[in-house]
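Only a single protein chain was left out; the remaining protein chains are all shown in position.
Note that the chains are named A, B and C in the order they appear, and that numbering of residues resets to 1 at the start of each chain.
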Amino acid sequence: MSELRDLQKILIDFRDERDWAQFHNAKDLALALSIEASELNELFLWKKAEEANIEKVKDELADVIGYALLLAEKYDIDIRQIVVDKVKKNGEKYPVNKAKGNAKKYNEL
Amino acid sequence: MSELRDLQKILIDFRDERDWAQFHNAKDLALALSIEASELNELFLWKKAEEANIEKVKDELADVIGYALLLAEKYDIDIRQIVVDKVKKNGEKYPVNKAKGNAKKYNEL
Amino acid sequence: MSELRDLQKILIDFRDERDWAQFHNAKDLALALSIEASELNELFLWKKAEEANIEKVKDELADVIGYALLLAEKYDIDIRQIVVDKVKKNGEKYPVNKAKGNAKKYNEL
Partner (left out) sequence: MSELRDLQKILIDFRDERDWAQFHNAKDLALALSIEASELNELFLWKKAEEANIEKVKDELADVIGYALLLAEKYDIDIRQIVVDKVKKNGEKYPVNKAKGNAKKYNEL
């Protein structure tokens, strides 16, 4: 079993032991992911990047990734494939010669 | 190389070809992750869960996972480990006998 | 009519001309608010605070405030009252002698 599928299985088992699939529609999973992303951001609020508490970053990042894996499972999405596809697409939006050393959005390049 | 490390390498190579490490401090990576999570949520706005466009979900979820992988790499975080640790911690916050069939937050159980 | 009620009326008229009340349940209004807040944040991504484009800030902040006003109207909330109440509550969580010159969260003071 792949590393990602293995993590998904752990999360699904956790969910099913609690009979939570009934709450895990895609809209609420996406919302939960966003809320956890926001809790991750709170660790940096009013601070410099290097001042965040790393243990708390691990905790919140784990929640974000957990919901991302559950949402992917919901749609039977192949995570490796979508990341590879997106990198390819971004390579077209951000060609090296235009984007190098430049943080502008593609529509402002 | 593990599946997750392999994806991280693809993302890091993409970043480095564009000389973007200079922008990728942890605070802005977390912010980028949150913005992508929000774009994912926009696919469900004013809609039922099952009405989102799946191809767009793949696209936005790939962005979320991409920034999560980059942030993990930034801190040299072992993704598998933090997810496993968090599931264990959540098992204590949400014991099966209290949480089964119940979507309440742990502090309201 | 108060300034806030007047703005709410403008937004409600806009909504009703388009027959959009059917989509504006509280959950989606809160989600829309969050998405606009995220678009506001995108104006600061990879940038220093002072580098955001002010005209775009106005645009996104107007969207945030618009949804906040619509959500308040949905619940018939008195905006002035809840802000005043919250400042009072925050005064108790963040007493001047503990919080002065300090950005810590109340539970870490």
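We take it that a contact is a pair of C-beta atoms (placed from the backbone, for glycine too) under 8 Å apart; a residue touches a chain by one contact, two chains touch by 3 or more.
In this text the structure is predicted, and so the values were computed from the model without any measurement.
A.B. asks: What chains on display are touched by the one that is not shown?
C.D. replies: When the full complex is considered, the omitted chain touches A, B, C.
A.B. asks: Which parts of chain C are in contact with the chain that was left out?
C.D. replies: 2-4, 7, 10-11, 14, 17-20, 22-23, 25-28, 30-31, 33-34, 37-38, 40-41, 43-44, 47-50, 52, 54, 57-59, 61-66, 68-69, 71-72, 75, 77, 79-80, 82-87, 89-91, 94, 96, 99-103
A.B. asks: Please give every residue of chain A in contact with the chain that is not shown.
C.D. replies: 23, 28, 31-32, 34-35, 37-39, 41-42, 44-46
A.B. asks: Quickly run down the residues of chain B that touch the omitted chain.
C.D. replies: Output for chain B: 31, 34, 45-47, 103.
Keep in mind that, in the parts below, only the chains that are shown with their structure count from here on.
A.B. asks: Taking each chain's centre as the mean of its CA atoms, how far is chain A from chain C in angstrom?
C.D. replies: Here chain A and chain C have centroids separated by 26 Å.
A.B. asks: Compute the distance, rounded to whole Å, between the mean C-alpha positions of chain A and chain B.
C.D. replies: One centre to the other, that is 2 Å.
A.B. asks: Which parts of chain B, given as residue numbers and ranges, touch two or more other chains?
C.D. replies: Each of 23, 28, 31, 34, 37-38, 41, 44 in chain B touches at least two other chains.
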